[in-house]
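In this view, the complex is presented without one of its protein chains, the others remaining in place.
Right after this comes chain A.
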Amino acid sequence: MNKITRRQALGTTAGALTVLGLAGATAHAAATDSRASLPTGAVDEVYQGRRIQITPGGGGHHGGHHGGGHDGLPTVRIDGRELHVMRNADGTWISVVNHYETFADPASLARAAVRELQGATLAPFSPMGGTA
């Protein structure tokens, strides 16, 4: 079941090549916790056949669906659909499809979401939940 296909192997390699460097602007991550990792990398990769795109936060369009205090959250998309993500006080991350399990960085979170989805498409982003 966990056999890595040629396509996946190629996708992971492509992903690694397209990690777009680090932006210092969001380096306010909790440096006090060794589990934390800076949410600084933009990512555009194919993982298990799904396209993961992560745009580092920095305010702007992402703020509207929260009550405030969330500036700097990255935007995570899987095949173009936005995945709701949150940052914990200790610098770890969760998403709406893995809500009770923390991840060290948005890329790990996005890959876990791809595994959880098993090919399914994310529902349209909605702060009040599913709109299927």
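Following the convention adopted for this analysis, a residue touches a chain if its C-beta (ideal position, glycine included) is under 8 Å from a C-beta of that chain, and two chains touch if they have at least 3 such contacts; residues count from 1.
Criterion: contacts and distances are computed from a predicted model.
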Just go with whichever of "Energy-coupling factor transporter ATP-binding protein EcfA2", "Light-independent protochlorophyllide reductase subunit N", "Tyrosinase" or "NADPH-dependent glutamate synthase" UniProt uses as the name of the absent chain. "Tyrosinase"
Omitted-chain footprint on chain A covers residues 1, 66-70, 84, 86-90, 96-102, 116-118, 120-123, 127-130, 132
